[in-house]
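I have a structure I would like to understand better, so I am pasting it below and will then ask my questions one at a time.
The other protein chains are all here in position, but one chain of the complex has been omitted.
Chain nomenclature is as follows: A and B, assigned in order of appearance, with residue numbering initiated at 1 for each chain independently.
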Amino acid sequence: MSNIESFRLHTLVALEYLGTAAFAVSGVLGAIRKRMDIVGICVCGFLAAFGGGTLRDVLIDRRPFFWVEHQEALLGILLLCAACATFFKHHQLETSEKLLSIPDALGLGLFCTTGLHLSWTMGQPPAVAVMMGVVTGTFGGVLRDMACNEIPSLFRDHRPYAICALFGASVYVVLAWMAMPEWVALAACTFVTTGTRLVTLWLNLKLPAVDFD
Amino acid sequence: MSNIESFRLHTLVALEYLGTAAFAVSGVLGAIRKRMDIVGICVCGFLAAFGGGTLRDVLIDRRPFFWVEHQEALLGILLLCAACATFFKHHQLETSEKLLSIPDALGLGLFCTTGLHLSWTMGQPPAVAVMMGVVTGTFGGVLRDMACNEIPSLFRDHRPYAICALFGASVYVVLAWMAMPEWVALAACTFVTTGTRLVTLWLNLKLPAVDFD
Partner (left out) sequence: MSNIESFRLHTLVALEYLGTAAFAVSGVLGAIRKRMDIVGICVCGFLAAFGGGTLRDVLIDRRPFFWVEHQEALLGILLLCAACATFFKHHQLETSEKLLSIPDALGLGLFCTTGLHLSWTMGQPPAVAVMMGVVTGTFGGVLRDMACNEIPSLFRDHRPYAICALFGASVYVVLAWMAMPEWVALAACTFVTTGTRLVTLWLNLKLPAVDFD
């Protein structure tokens, strides 16, 4: 492997860990809001970080899970959660959530891409592969919110989040159908997902509410 | 296959899709009550429609799921949910729930029968097969209610629902032990489950409350 390829790979792994850590911290913040103890904080951090990928692996019947193959990642995330629980002050909650939104968008893009690619290369039908990508990117947060006994914010905050992942995944499917090289489809899926998420945050876009009364 | 058999089979498939659609709409109604966005509405519709069968397949370790094999069903249900979210008005909630109760009872009977039959033909013990039938018929609604952050209505509405499925499934087991032809047991399970559900709705029967004070 050339130096440049090695550099690219290391950058990718570093970005994935950054995204995972951002997800974990979002779990810690949710748990702290509910005044959970250290056990709840670690479980919510774990669910937010690894829940989406683990749910996808259970659905497509794939073992071992990422955190079983890489116990150092499991230990690292749990230590991160414990450290957050120790050093965190309540008045930092809002600021932290704003700071998190950029690495969180990165995690969304990268997780969606890996989940979609995995399902696609297993030969699952396109609609299912797209769904697996979206689930991998978003359901860590859903499991976190369910453990916190809240309606998942994914379902009701009227912000494009799953929609961004759906959009990025659709770009992947179109590029794969056009027989573009694999890395183009992968990069496009990540860039489109993360990019649309950041743009919608920046423009403060909202999904239309269901028209009721 | 004769014309009559082909007609029977098509009728059965049509009834199953009707039941699945009724389940999906119940998910949409639950999500709308909680003022969820389009993502939440589709997830709740999906969970209500396919959640029971998917949970059963995870428990008995069976792949592919129905909605992986039939991506057109997955897309159809998601489109139905999106259409409901678009055209639905709030004052229609109560009426819709009443209208749903008949196809919902049909879905309960058909899902319970297929789940039970699948587990039974895998050679699982009778009590487990009966439980798998009841889970297939009822746990879509449980997952829907958990996603909506409510105590599942299955657990606390004091209406016979799981009990009807349990009753139908027991009839299947008795008929199978008497070595009746397979289609008799299947038909009896569906008719008894759906029938008792409709009768208990019509008579407005309630389960006895746990006697407390």
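Criterion: contacts are C-beta pairs under 8 Å (C-beta built on N, C-alpha and C of every residue); 3 or more make two chains touch, one makes a residue touch a chain.
Everything numeric in this text was worked out from a predicted model, so none of it was measured.
Student: May I ask which residue of A:25, A:41 or A:154 touches the chain that does not appear here?
Tutor: A:41
Student: Would you mind spotting which of B:18, B:75, B:102 or B:128 touches the chain that isn't drawn?
Tutor: Here the residue in touch with the unshown chain is B:128.
Student: Which positions on subunit B touch the chain that was left off?
Tutor: Those residues of subunit B that touch the unshown chain are 58-61, 124-128, 131, 142, 146, 149-152, 154-158, 161-163, 207, 209-213.
Student: Identify the residues of subunit A touching the omitted chain, counting contacts across the whole complex.
Tutor: So the residues of subunit A touching the unseen chain are 31-32, 34-41, 43-44, 54, 58, 61, 63-65, 67-68, 71, 74-75, 85-86, 88-91, 146-149.
Methods note: only the chains that are shown with their structure count from here on.
Student: Could you tell me the distance, in whole angstrom, between the mean C-alpha positions of subunit A and subunit B?
Tutor: Their C-alpha centroids are separated by 31 Å.
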